[in-house]
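A single protein chain has been removed from this complex, and every other one stays in its place.
This part shows chain A:
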Amino acid sequence: MSLNYISEILPSLLDGTKLTLSLFFWTLIGSLPLGILVSIGLIGKFKPLKWILDLYVWLMRGTPLLLQLIFVFYGLPIIGIVFPRYEAAVFAFILNYGAYFAEIFRGGFQSIDPGQYEGAKVLRLSYSQTLRKIVIPQVVKIVIPSIGNEVINLVKDSSLVYVIGLGDLLRAGNVATARDVTLVPLLMVGVIYLILIGICTFLLRKVENRYSYYK
């Protein structure tokens, strides 16, 4: 394993890492708010909306993400909905992860003591003020560990975009391995994933600590 070879293929692996990271960030930026909105619908009293959202969560969690990716990129064009590769991946990931986050947030909302809502009600706070100022801040603290798990999964799940021909980190490594008949690129891919997840873990712990000011 020569250092020369490593520095030779590193740029292409870093290029792949860039795509992996951009998919990661856009998915989080889209799916976290989506998850919160869906979970508010899930705990709400309006039944038809609840049924629709339950169906959405069931579909997203009940079928493989790989199938959803293939469906969006190769399937939807058949009925005239065409996404470019990258947009197809972001779209599928946001929908999929939004469903998981929604379920996590729903659990968080349901673990809030009803007394908190009553305390807010007798102070005449509106429902949206109660959610914003009382409930959501407490839910966030409760859900951080579970969200963290999904965030770490997302780093690795992003490698599924391989199947629709996007040049992510895994693909870059695979291409180099096939071309040069060596395991080095794949080992390097593993190391880069480990570093990414090490950083995520560190940041998540920071966030957890930030919320540890109360019990």
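Please note the rule applied: a contact is a pair of C-beta atoms (placed from the backbone, for glycine too) under 8 Å apart; a residue touches a chain by one contact, two chains touch by 3 or more; residues count from 1.
Note that in this section contacts and distances are computed from a predicted model.
S.K.: According to its UniProt entry, is the unseen chain "4Fe-4S dicluster domain-containing protein", "Di-heme cytochrome c peroxidase", "Amino acid ABC transporter ATP-binding protein" or "Polysulfide reductase"?
M.R.: Protein name of the absent chain (UniProt record): "Amino acid ABC transporter ATP-binding protein".
S.K.: In the full complex, which of A:Leu10, A:Ile70 or A:Ile134 touches the chain missing from this view?
M.R.: Touches the omitted chain: A:Ile134.
S.K.: Could you tell me which of A:Pro64, A:Gly119, A:Pro145 or A:Gly190 touches the chain that is not displayed?
M.R.: Only one listed residue reaches the unshown chain, and that is A:Gly119.
S.K.: In the whole complex, what residues of chain A lie against the chain that is missing from view?
M.R.: Answer for chain A: residues 113, 115-116, 118-119, 121-126, 129, 133-134, 137-138, 141, 213-215 touch the chain left out.
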